[in-house]
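Every protein chain except one is present and positioned as in the full complex.
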Amino acid sequence: MAAQAWIIAALPLLAFLIIAAGARRSPLLSAWLTILAIGAAALVSLIVFGQVTGGTRVEQSYTWLPLGTGQPFLVGFQVDSLTATMLVVVSSVSLLVQIYSLGYMAGDPGFARYFAFMALFTFSMLGLVLANNLLALYIFWELVGLCSYLLIGHWHERPSAAAAAKKAFIVTRFGDFGFLAGILFLYWHANTLQISELAQKVAAGQIPESALTVGMLLIFCGAAGKSAQFPLHAWLPDAMEGPTPVSALIHAATMVAAGVYLMARTFPLLEHAPVAMGVVASIGGFTAIFAATMGLVSTDIKRVLAYSTMSQLGYMMMAIGLGAMAAGMFHLVNHAFFKAMLFLCAGSVIHLVDTNEMPEMGGLGKERPLTFLAMTVGALSLAGIVPLSGFWSKDEILGAAVGSPILFGAALLTVFLTAAYMFRVIYLTFAGPHRGQVHDHGEPTSMALPLVVLLVPTVASGLIGIPALGSPIAAFLEPGGAPAAFNPVVAAISLLVALAGIGTATVLYSGGKMDRSHALQTSLAPIHTLLVNRYYVDHVYNWIAGGVVLGIAWMADNFDKYVIDGMVNGVGELAVGTGGWLRRAQTGQVQAYAWTLLIGVVALAALALLPLGLR
Amino acid sequence: MNTALNLAIWLPLAGAVLIALLPSAERLARWIALVASGLVLGLAVGLALSFDRQAPAAQPQFITHLDWIRQLGASYFVGLDGLSLPLFVLNALLVFLAVLVSWKTQQRTRAYFALLLVVETAVAGVFSSWDLFLFFLFWELELAPMYLLIGIWGGERREYAAMKFILYTVGGSAFMLVGILLLYFNSPVKTFDMVAMGSQPYVGSLAGLIWLLVFVGFAVKVPIFPLHTWLPDAHTEAPTAISVLLAGILLKMGGYALLRVNFGLLPGATRQFATLLAVLAVVNIVYGALVAMRQSDLKRLIANSSISHMGYVILGASAAVAGGAAGAMAMQGAIFQMFSHGIITGLLFVMVGLVYDRAHTRQISALGGLAARMPFVAVGFVMAALASLGLPGMAGFAAEFLVFAGTFPVYGVATILAIGTIVLTAGYMLWLVERVFFGPQRPEWARLPDASRLEALTVAAFLIVIIGVGVYPRILGDILAPTAATLAARLAS
Partner (left out) sequence: MPIYPIALQHGLILGAALFSLGLAGALIKRNAIAILMAIELMLNGVNVTFVSFAQHMPGAPGQPPELTGQVFAIFVITVAAAEAAVGLAIVLASYRLRHTVQIDASSSLRG
């Protein structure tokens, strides 16, 4: 089965094509086509995963574009431990999100379109994971970006959604600019884009370290854009304009993790470029804490989760930058499950109150006990409370960071902030009395089922990280690499810090009250303003895009209009003007012409005779 | 197959004559045009399929070589190679689609379709001529019908635009003619046969001057900064189908001629001027994108994006002088980009035409929220915009990737600037889509109909080609690669 792993990606594509070709006229058929295709893909992924744990490895390449001289550009797929893991995560989360969407999107006028794009996204994401060379990876990379654009803009009549979609595409494309340059840079140093060949050449020392560093930093630009790392993070909070299941699948569980996956995929290259590793780790660590602080003050439930995603992605990046690739991927997998679940919970809450604003929620635990339970378990997992999945992977990362005090400090602070903002969400949403309107239309099974299913990995998927098992993850993902660094002291400290975070949230928000936090806000007004304005990064971007770029464009446009076209029209006017001046000789008097003729003849005759006369 | 090539060149002209001979056939004219251009498309595809991909690339295929003006050394010499074949097919395809696009034309239909067919013959002739004299004749043959098509069937400022178009191009042609004559009189062989001229590279002291003279003629057509300002006016004022042809194939005449004449006949001088070309290319790319960003007229924006995209062609071509793997790659990218840009910008103009036909305005600020009423048009427009900004899986990406990859080791800074511009492109394209199609539906556009079946079919045809070539670029790559490598190798030697 692994040799035909391309089928996994092809199935959702087929669903997309059938919907586009005509099935879109029946929304329900479209939805079920998507679900069936992704379900089948998930099944095949599981089989492939099983084969891969048994040691199967596959790599296939095909000519994409022949060249006049030299090797053609190839595309192809591979199946190894990293790919197999991601295949399972992507297809299973996608399947659950599709089922959830059946209920969540019911009655939406763009129902069929929604499922078509979801199928297209799943295809692209699975293709990205399967790709065995940088070119193929880049192709799917852009396609997931496209799907993200289309799905954020699902409600395109809303100007904010349309703007957010555009912003997401352009900001990530800014990162992709670096990614593409990095691909070309590596290509001309290594003469191949096959990741396995690149890794061999790097291991053999055939690529100078300086070139590798530049190349990997450029590639990291792409990863930073996709994974919303500072300073290319600005699009992710706005991306919450999309439907909530989209946020769950694309902007939490899978696509935004693609940046982390890319760094893991190219880890054999990255680990030979220490400077690039340092940059990756620093940016990751910084983003982790930077995003978490913004999560503390946002009142939009989805935005809080988005900041949390950014922060956790920063965590994963930091892990990879510190050399703990397996730990980063472990966290990616755990995070995918529990963050998808958290978003789906948020969706079910939003479904209930028709707003994203937490100040208008409160007391929803009575209407949605299951959601309350799932969200609390998810929050505990995210905060890193033993024995939930987040605890194990987070502690592997913390263990890896021990050697670098600054990053370790940042990571610990992030743990505190994470616990605090997550329990702020829990309290504001579920505790206390209703603060706003509740429209309970009942929760369809299709929305409840995925929550239940996702609870299982949220609780259990981390258990594989129990130190007693040795480190099967590291052995699986990175054979020959260092085993996971589980450090009981670190684990205890982080657990205490997380509990402190939960305690802080409890002090401020218990019972769903907001008065104590308001008091705190007023006493720390400057900081609060800074955080609410997201450190003014968006202001800077708007100034660059709207002021600088459009300003230069304005100059270019006027140069075109007045200088270049001015010269062109000037030449035209010169010709017309000269003609106008010359035409005055045309009096219309035949006799005047005759006079001119006479003078001309005489002059010519004189000219002709002059030499004779001189002689 | 040689007959097929000649037939494909002359059939449209025969169709035009037929239309002219049937005095009261206003309705019949478009059917004649459709059949003629359809047959040409069939022939062109047939030629592409029977093109020998393994043959040595230096020689054209499907040759017809007849004596013509023996005293001058001019002959009727037509044939196709890997550089001209894709453009030849593109011409056939776009004219066919242009006939479909203008199916509803009411005003002076006979003259319109007859002129359209004359343009097709002229362009087909340009792309298949291997005799410089014949080439020049076909080149000039295209001007008059195009002038009339813009000047009669165009928009409000059509006369200004048509006049600007004709003055620019005729001005360019004057330089080109002087260049060609200088080349002819100083060449060691007194012939216009480009195979013979190219086989013994011209090394005279006048090479630089000749190169520049001919270059000016072609640069107007491409267009290359600062000779580009005819383009936004002409494209904006021309009727939809003519905009498609202008952007789709007439600009390619410039790029093609640059590669065929400047690069093919004067490789030494090309090496001298390569850096200049690269600089101009980057100016084109960045400047075109910046100017496009500020346009308030839908069509003008697309027209300026053409200037930017044609810059990639020039950039790839300029890097080809490096030879080797990079040069061949860059050259292949340049040719590929000509094809991609032709089909993608063609579609963009069709989509703009669809919007304009319904809303009767091209002012971006006046439009908005159209996606709700015209989902098909919106999807088509978004796809075209995505193709234009170089989304993988569509024709533009394969071309741009080749250009970037080939240029990177030769002109690093230029490549970085060019890659950076794809962010700008994404910016203005998506901003355009947002302003025209997204946002709340406006009451004044509440009654616009979506695309008709014929329009949908036309758009689908464009999309199939764009995605087909994008997903499986070997369709073109197999044809382009040997020719590109040969051209680049000769430049570097």
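Descriptive notes on the structure:
Going in written order, the chains are labelled A and B, and every chain counts its residues from 1.
In the analysis below, a residue touches a chain if its C-beta (ideal position, glycine included) is under 8 Å from a C-beta of that chain, and two chains touch if they have at least 3 such contacts.
All of these numbers come straight from a predicted model, not from anything done at the bench.
In the whole complex the chain that is left out makes contact with A.
Hidden from this view is one chain, which touches chain A at 583, 585-591, 594-595, 598.
The criterion applied here is as follows: only the chains that are shown with their structure count from here on.
Every residue of chain A that touches chain B in the complex is listed here, in rising order: 63-70, 72-73, 135, 138-140, 142-143, 146, 149, 153, 156-159, 161-163, 165-166, 169-170, 173-174, 177, 180-181, 184-185, 187-188, 545, 549-550, 552-554, 556-557, 560, 564-565, 568, 572. Chain B contributes residues 164, 167, 226, 228-229, 287, 290-291, 293-295, 324-326, 328-329, 331-332, 369, 371-372, 386, 391-393, 397-398, 401-402, 404-405, 408-409, 415-416, 419-420, 422-424, 426-427, 430-431, 433-434, 437-441, 473-474, 477-478, 480-486, 488-489 to its touches with chain A in the complex.
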